[in-house]
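Sending over a structure as structure tokens; questions will come in a sec.
Yeah, one chain of the complex is gone here, protein chain that is, but the others are all in their spots.
Note that the chains take the letters A, B and C in the order they are written out, and that residue 1 is the start of every chain.
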Amino acid sequence: MSNADIYHEMIIDYSRNPINYGKIEDHDVTFHDSNPLCGDSIDIDMKFNDNKVSDIKFHGKGCAICMACSSVLTEIVKGKEIDEVRNISKNDILSELGLEHLQAVRIKCALLSLKVLKSALYSYLGKHLKDSQDVDTLKEEAANLY
Amino acid sequence: MSNADIYHEMIIDYSRNPINYGKIEDHDVTFHDSNPLCGDSIDIDMKFNDNKVSDIKFHGKGCAICMACSSVLTEIVKGKEIDEVRNISKNDILSELGLEHLQAVRIKCALLSLKVLKSALYSYLGKHLKDSQDVDTLKEEAANLY
Amino acid sequence: MQSSQTSFENIRKDFPILKRTVRENKDLVYLDNASTTQKPNQVIDAITDFYRNHNANIHRAVYALAEEATELYEQTRDKVADLINIKNRKEIIFVRGTTEAINLVAYAWGRDHLKESDIIVTTEYEHHSNIVPWQLLTKEKGAKLEYIGMDDDGELILDDLDKYLATGKVKLVTFSLVSNVLGTISDAEKIISKCKAAGVLTLIDGAQAVPHMRVDVEKLGCDFFAFSGHKMLGPTGIGILWVRTSVLETMNPFQGGGDMIREVHKYETTWNDLPYKFEAGTPSIADVVGFGAAIDYLLKIGMDNIRQHEIELTSYALEKLSSVKGLHIYGTRDISKRGGVISFNFADVHPHDVAQIVDGEGIAIRSGHHCAQVLMERLNVAATSRVSFYIYNTKEEIDKLINSLNKVARIFKL
Partner (left out) sequence: MQSSQTSFENIRKDFPILKRTVRENKDLVYLDNASTTQKPNQVIDAITDFYRNHNANIHRAVYALAEEATELYEQTRDKVADLINIKNRKEIIFVRGTTEAINLVAYAWGRDHLKESDIIVTTEYEHHSNIVPWQLLTKEKGAKLEYIGMDDDGELILDDLDKYLATGKVKLVTFSLVSNVLGTISDAEKIISKCKAAGVLTLIDGAQAVPHMRVDVEKLGCDFFAFSGHKMLGPTGIGILWVRTSVLETMNPFQGGGDMIREVHKYETTWNDLPYKFEAGTPSIADVVGFGAAIDYLLKIGMDNIRQHEIELTSYALEKLSSVKGLHIYGTRDISKRGGVISFNFADVHPHDVAQIVDGEGIAIRSGHHCAQVLMERLNVAATSRVSFYIYNTKEEIDKLINSLNKVARIFKL
């Protein structure tokens, strides 16, 4: 994949007009993280209802790839069962935008929002889960994202 | 000069039978220093009389070169005027033993006792000198020995 | 094109990497010299020669190789003294880079000399390595870190300095001689004279200055000076900390270990002479030797010629970039106050996307915060794109950059 091919119509569109961009004032959980190498930073707010993600929004600063992936991610997540969300993988996001072969540095841009999402979920579940082993699993999941 | 040539009769003799080896119990000044790189260490004790070095002894641990040079140095110094002692140069010692072309690391072995001697003298004069500029000169002299 | 320019183009043949192609067979155009520079054969060969012919540990052994290695290593100290005009070679400490140099000062000077409610002053355009060590130190000591602000031309607001100095609590003022983002050349003379009048020590981060212009540390009159070898044709792993003797003598050791001691006993230890007291353990010997070759190379060209070459390139680039629609350049246009570094933003396109698209054309530029997030906050941006020049860059390369920016414009429909 040549560098310019990455920047297809969909990416440019999403980056200019991100989906689910903004804040949720009465969120159940919110999480912030940033990419130490480039300064991209993302916040995700979520609301839950009936074990489902009833609402999700993100905001922050990032490159076109970061913005497009955040949009796609929030679209995928919205309305899904919590357990389904936990199983979302890197490739679910990357393949949606044809970014499977992105080089390592940019992968971090693409997956920052996924990392924030999982961390948010972990922080929420940490407060509501009984089974501590489950928390550890989730923690490891999040740590291994990159 | 080949390495083995350094070890002529005189050096071996001096190292086995150092001159002026020992301590002076009622010294006017004593000084200790060591070579950080090899661990050689030398103490020099001196007594003064009538502006002259009336007695000098050294002790410590060192290689043949260090021991021979210490012997030669104390022989040269004994009985000399303080001012003359201050003017003793590296070469006065090295030439006495044919060591002018010693490599840099070994030069430090050869001149350790000269450094100790000058430091001892500085410490003694520091207490007895009026003219502080003179002290500075001496200090610089000592610092520049290596 | 001027004749000095032409002679500079001959330089390129010394740099093997410049013959490389990247991505889909594009000629490499390397414009990230503020981050690290490429290495000429002369430097690579010096390292190779060291390992092939002279490799040994230094200072401690009597055999032939150790003697040769020690001499090669110590020769670089003399070359550094010569390069930045230092009279006393014992004031020159070999470290890994600017970062370690500044941390050494924070640990070995700062922890003994800083008290609660004392102030350290830095600037808004510092590299993280001239901010974070002071945050760590002032936090430990209950002291304060203050910032000299920057005006919209990218120049320091020295009134801020006056204000802090007036408190009588400032112990150190630290600043970079050239900003790694804006290229601003600090008014070191004025800062230092103010500090001297107030009896306050000064540290200069020379990482972006020493590679690019003649620097005279004695004339500057600061107390600490730091820079990195890898930003001036030298190997990675070698940098310099210079400290004035009168200050150095008040400092305890930083790291403990071999070479920095005089006598070690179980419960007490005495220190080696300067500068060895501050060089613990086996240093980056081959990198020090390679750095010596880099200094030789630069001095043969001449630091004033290098500065002149960069002024030509930077003026040309500023002119060309200004003509790109929607492109915003940060910092002063006054070339006498700017090194060969240009930061910009291109319409609403994120710098990462700019960098990636021009990379597709073989052009290496940096995007991001450039380890200067405090400055990013001041500029109110998340990131910038940055190009930075060195001796082997050409106007043709700048033309290629401009072309590739047009490609960015097409893709992002600007």
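Structure notes:
Rule of thumb we're sticking to: a contact is a pair of C-beta atoms (placed from the backbone, for glycine too) under 8 Å apart; a residue touches a chain by one contact, two chains touch by 3 or more.
Just so it is clear, the structure is predicted and the values come from calculations on it, not from any experiment.
Note on the undisplayed chain: of the listed residues A:17, A:89 or A:103, the one touching it is A:103. Screening C:142, C:199 or C:281 for touch with the missing chain picks out C:281. Remark: the residues of chain A touching the chain excluded from display are 34, 36-39, 41, 103-106, 146. Panel shows chain B; residues 2-4, 6-7, 12, 15-16, 37-41, 61-66, 106, 109 of it touch the chain omitted from the view.
Within the entire complex, the positions of chain C that touch the omitted partner chain are 16-17, 20, 22-23, 28, 30, 32, 35-36, 38-39, 43-44, 47-48, 51-57, 60-66, 96-100, 102-103, 106-107, 127-129, 131-136, 145, 147, 228, 230, 235-238, 252-261, 263-269, 280-287, 352, 355-356, 359, 362-368, 371, 373-374, 377.
FYI, only the chains that are shown with their structure count from here on.
In terms of C-beta pairs in contact, A-C outnumbers the other of A-C and B-C. Chain centres here are means of the Cα atoms, and by that rule the chain farthest away from chain C is B. Chain A and chain B, compared by their mean Cα positions, are separated by 74 Å.
A straight line joining the Cα centres of chain A and chain C is 37 Å long.
The distance from the centre of chain B to the centre of chain C, with each centre set as the mean of the Cα atoms, comes to 44 Å. For chain A, the set of residues touching two or more other chains is empty. Not a single residue in chain C touches at least two other chains.
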